[in-house]
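Structure first, commentary second.
One protein chain omitted, others in place.
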Amino acid sequence: MGIENHLNNTVHVTNLEWFVNWARKSSMWPLGFGLACCALEMIATFVSRYDLSRFGMEVARPSPRHADLMIVSGTASKKMIPAVRRIYEQMAEPKWVIAMGACACTGGIYKNYAVVQGIDRHLPVDVYIPGCPPRPEALLDGILQLHAKVMKEQSIRRPRLTNVKAV
Amino acid sequence: MSTQAPLTNTAREEILELNLGPHHPSTHGVFRAIVELDGEIVVNVTPHLGYLHRGFEKTCENKHYHQVIPLTERCDYMGASSNSLAYCLCVEKIIDVEAPERAQVIRVIMAELSRIFSHLFWLGTHAHDVGAMTPLFYTLREREEIMNLFELVAGGRLMPNYLRIGGLNKDLEVGFLERLKAFTDTFDERIDDYETLLTKNAIYVDRTKGVGILPLDDAIKLGASGPMVRASGLAWDIRKSQPYCGYDQYEFDIPVETGCDVYSRYLVRVQEMRQSNRILKQAIRKLPDGPIIARKAGVIFPPQEEIYTRMESLIHHFMLVVEGMKPPAGEYYQCIESPRGELGCYLISDGSSNPMRLKWRAPAFVNLESLALMSRGRFFADLIAILSSIDIVLAEVDR
Partner (left out) sequence: MKELLPEETIISSELFREQMVMMVKSEHILKVCEIAKNDPELAFDFLSFVAGVDRYPSTPRFEIVYQLYSIKKNHRFRIKCRLEEPTEGLPRIDSVVAVWPTADWHERETAEMFGIVFNNHPDPRKLLLPDHWKVYPLRKDFPLEGSETETPDLPQ
């Protein structure tokens, strides 16, 4: 406003927390954790039609050490959930989780002995995206909601700490 | 003066056991294998499966026959309509009903679109695994066009859920045939584009020729089917040998190669896409008019218009939704040629409204048994190329 006008609008003045949040949401690198059918729609979001790189997120890192965002897309079976927890633990703070698809949110159409009824029994989930599979636009909407959530975080005053230990 | 221990020559050689997966950057899903390596040479591969076991067969035993259709589509999520085709044909045989002509032609259209859909994704990810990143973006562009067609006719991009027992859910939308024709007209040139990128590419040929040899005898002994066995020299296609759904009325060739390696499987699948396009063009021309679902009171849903106007149709519809249909007791094994091989649905019905046993013979599960044989003695990088040439879909392998 005031000082920015004097400097010909070349400088943006804000507080540190807003700046940190903006940096975090603008280049959040996803760990494409494609488990089942939702992975195909996640891949469709990455390529040219629904282009995730306009959000700075096309760098899908295979290694959890490099990633910020874990998009759990697909069914987490009971045999797989220890591996999911271990990978979540290997990600560095700050980290977020999106549960994509009905199976990741609540177990989906598989209410049986072999499927974990929602990964939020084991991981702290930030955004739930329902659908079987959700359209790429739905995934983009979920990611934008996550960005909005990140912008509202009090990242300096009360930093996120998660307490998930691998089994 | 330093006392140095004498250098002894007791270097030990050991086999390195490497854990591959279950989370790894190729897009084949949650596959885990213990690879025993001697330097870079693979000594043995032991797959450990089950990371996507979702209890499909047990879930089907607790659902009505119509409720099983969306579950089957999620088994092989790359070509979803083939799965529901196998299941619907099996149930229709047990209740002794045949879908009308128009429904059969549209089912063939959906099945061949699913085949192209699946092979396109395979082509993109296989090239990506071998190192070529460009084809993936092009094949996914074609897939978006096919997903538009699926969405136009059935409402779902990936899982159309369009087939019903006795026929189809509803008739084709206005504009579907024109868009399908536009797709088939341009698709042949697109396949030419992909072939220009890969077929004579020296790097691709070096990486795939002579890699992953599966001799024909071993392929049959290990139960391989589909492109795996056609690339080893056997001209076996269930659409020709035991035709279903009117496939004997279409003219198409079976692509066969004799190389038995990854390169031959690539050639077979690309040729299959061309043949599928050929079938699609014939199906568009021969699409007859008529009903799209058979009529059999008590087992098949009556058409929507009748439910609103006739009392018996309303009652039948109500009973079918609440109690489910009750086919006669018996068993049947229906197999079709899915993009991966022989997809079989073995259904035992005991006269009640839930299937007594539904066994899903998944081709990817059986084709994966030959991974160990094909990769012994090869480099580790070849193992990745071989794994992607089998074209596994983990949801089918683990069910």
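Observations on the model:
Order as written gives the chain letters A and B; numbering starts at 1 within each chain.
Definition applied: a residue touches a chain if its C-beta (ideal position, glycine included) is under 8 Å from a C-beta of that chain, and two chains touch if they have at least 3 such contacts.
Note that the structure is a prediction, hence the values are computed from the model and not measured.
Within the complete assembly, B:Ile348 is the residue of B:Ala132, B:Leu172, B:Ile348 or B:Ala381 that touches the hidden chain. Interface note for the absent chain: among B:Asn19, B:Asn62 or B:Thr134, the touching residue is B:Asn62. Although one chain is not drawn, its touching partners on chain B can still be listed: residues 49-50, 53, 55, 57-59, 61-62, 93-94, 96, 220-223, 234, 236, 241-242, 330-333, 335, 342, 344, 346, 348, 356-357, 359, 361, 365-366, 368-369, 398-399.
Of the residues in chain A, those that touch the hidden partner chain are 78-79, 81-82, 111-114, 116, 121-122, 167.
Quick note on the criterion: only the chains that are shown with their structure count from here on.
A separation of 30 Å divides the Cα centre of chain A from that of chain B.
Within the complex formed with chain A, the chain B residues making contact are 22-25, 27, 29-30, 50-56, 58-59, 70-71, 74, 77-78, 121, 136-137, 140-141, 143-144, 147, 157-159, 394-395, 398. Residues 33-37, 39-41, 43-44, 47-49, 62, 74-75, 77, 79-80, 83, 87, 109-115, 132-133, 135 of chain A are the ones that touch chain B when the two sit in their complex.
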